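Dropping a structure here in structure tokens format, bear with me for questions.
As you look at this complex, bear in mind that one protein chain is not there, while each of the others sits in place.
Take a look at chain A:
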Amino acid sequence: MASLSRLDLQHIASLVETGSRVLDVGCGDGELLTLLRDSRAAQGRGLEISREGVSNSVAKGLSVVQGDADTDLAEYPDDAFDYVILTRTIQAVRRPDLTLAEALRIGRRAVVSFPNFGYWKVRLNLLFAGRMPKSRALPASWFETDNIHLCTIADFVALCTHKGIRIEAAYSAASNTKPEPYEPTGATLALRNLLAEESIFILTKG
């Protein structure tokens, strides 16, 4: 999975209130947690599946547990965190709907970012080349990708509606631009679903 740009991480960090309790699900080497600790005085915790990621994170002084987002979120008590953050993780879990439900059980808010499969280049690629798209955000081939549940922004919004999850804020970005807020309804949603390479949502229980 391609790692997030510095810009994306800084944007996500800026969405978190100072001094919050944060769980970063799929925290990798702890880049976001370090940023949250240093810039937002957050009490950060991480869950990471790779041993190497955990080792690197703990060596940086972060508190990270080795585990699997598909099964191990169940081990956290209700409302343990102010934010549960899933950066480019939701499309790689077995059941994104269940993972979202767990995130909102253990956190007051969930911050979710994912690559938008509705992005126009992805659509064109599929339409004209007739092949599963590869891009900067989605570099792996279909047979080896970790991204087993890719979705469009419109798909994600529909899931939230279906599950009664409230979208507190939505941001979208094209390549290497600062994410901008948008209203995820109607024509705005349709346009962002076409133009955005990546989207970030802040969610709360309905």
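The rule we apply is simple: a residue touches a chain if its C-beta (ideal position, glycine included) is under 8 Å from a C-beta of that chain, and two chains touch if they have at least 3 such contacts; residues count from 1.
Convention: contacts and distances are computed from a predicted model.
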Listed names "Clp protease", "Homoserine O-acetyltransferase", "ABC-type glutathione transport system ATPase component" or "Amino acid ABC transporter substrate-binding protein", with the criterion being the UniProt name of the chain not displayed:
"Homoserine O-acetyltransferase"
Touching the absent chain when the full complex is considered, from A:Ala80, A:Met132 or A:Leu195
A:Ala80
Of the residues listed, A:Ser63, A:Ser141 or A:Thr161, which one is in contact with the missing chain?
A:Ser63
List every residue of chain A that touches the chain not included in the displayed model.
45, 51, 54-55, 57-67, 75-77, 80
